[in-house]
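Note sheet for the following structure.
Only a portion of the chains appears, each positioned as in the full assembly.
For clarity, chains are labelled A, B and C in written order, and residue numbers in each chain start from 1.
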């Protein structure tokens, strides 16, 4: 049995959640799960339909993007995952999808405004949309640079990756992360629903105001604060 | 067997309807069922996925919000339920969801206009959206105050909780109620569909007129009046 | 065995298609099937969930709206069905739903413009939306008058019920019909999809032009003309 069996299993199960949650069409998404002690992560093989996935065909990759174990090519977004794992030492899972509503906000190159408590239960800020990458970054090591684009934008905005676990990449699509692959998948589903509600809110009322600060604080703290008690 | 077995069963069954009706993502909702004689209600435990619910893990709480029976923490919205049960003596069930369309109207802080008979079959008025709560209410006993915000707004509008069994809380999400938990769930599904149709109606015709009074009266009475005969 | 067994079976099967096609929430719809020789129709009982329907609990009603056989109350819309059967001698089935998109157009009180061949494959005209009924009609024999509202509007528009098998009633919802109950259900599903596409077309291009006459004629004739060959 592989010494990476745990993350093979976690990555497999998390990938299988994506179609169940309606977050992917065909193979338009991928999840990885990291093993910090061994310095590697398991990720979906490239181009394989979800129905054909198994713990055994997950690919094991190190934090520089080199394949360590596995016969298949890892997801084409592997370098983005690797960069984020390397620099964000407390995350254990990453998800990339092209989910419909979140991707549409990314295409519109807009942060998703915080319009209600569904959003505030998970984030105290507008969900950041990193600008499209420069021509230079795109023509270079593209997927590698995508990771830096994400990290740089969060840093510029003064956001911590431990507090804000989701981002849109302008013109592209969302990435989410978390302490585990399962949590990162949860974040992808929350992001999609928040993106959908924000779209509808603006349709119903184009000048809808952002959420008041006290409510942002209250909802976030009841879920994430030292005295958290949220769960619904 | 618990002397609260009936409401454990009712609350369990009603909670299980929420995902079937597409009204919740993950654990974003909760249903309670009250036993008026014993002065308690059964409510969903906090943060437990719907697939893991059972009559046995419902939590029994009194109308002041104190847990009476059960090992798990009750839903984080329990105090809102308690306040409403305490003051509205004829209701037997309450539902809170973050259903997509109703929540988007709440985020837009707008009453849902009565545009057609689907709405009028259930309510003779625009579905009320209570304003976002004041900073003071939010920073205090938040969930408890949410109940008062709902009750105060209905009173200000001159609406009876026996006639209007649904409300939006501005920036937050919908609450519905009824004589039973099952009826409250029914109301949540109706509200979501009415919210969706009102959104579409305004997209198709931004100046769509409200329903004429005679039709409001007719549809409501054929379902709820002394000579009601509605059922479709 | 009932001498109305055939229409009991047809009405039952056609009613059961409504939830499968996503056209009803709870009991918000009903289908009837007529037996022209015996001068009666079978219709859904009022307020009974679809899961509890059977051929046996369909209610047999004559074309004046009197119950002929059955222990349950017929659908609250029975008189509308009866009036249409009485005056439109070639129809064998009627459907009433509150399907989301068609109902939203009815709430907007707009005819659905013919924007493409999906529409033209079934109708050569904009789908008519009868105006909301007068206060007098509503306060009188409402469901009975609904039938006349539909018939009068088609006559005013110079449309034949044999060619146009669907209508919206302003502020209310759609009715469809056909030679059989199954065809009427088919028409309800087509109407819902056409209504959805027309909504989207106007969102994508607010000044979208109606379909050119030659294309309307071609598509309709290849499906309905003397040399019809359509089927996809």
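Methods note: a residue touches a chain if its C-beta (ideal position, glycine included) is under 8 Å from a C-beta of that chain, and two chains touch if they have at least 3 such contacts.
Everything numeric here is computed off the predicted structure, so don't read it as measured data.
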Copies of the one sequence in the complete structure-file complex, 3 being shown, number 4
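As a convention for this text, only the chains that are shown with their structure count from here on.
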Among line, ring, star, complete and other, the chain touch graph is line
Interface of copies chain B and chain C: same or different residues on the two sides (over or under half shared)? different
Taking each chain's centre as the mean of its CA atoms, chain B sits from chain C at a distance in Å of 33
Distance in whole angstrom between the CA centres of chain A and chain C is 46
Within chain B, the set of residues that touch 2 or more other chains is 203
The residues of chain A that touch chain B in their complex are 115-118, 186, 189-190, 193, 196-198, 200-201, 203-205, 208-209, 211-212, 214-215, 218, 222, 229-232
Chain B contacts chain A in the complex at 25-30, 44-48, 73, 75-77, 96, 98, 100-101, 103-110, 132-133, 135, 138-139, 142, 171-173, 199, 202-203
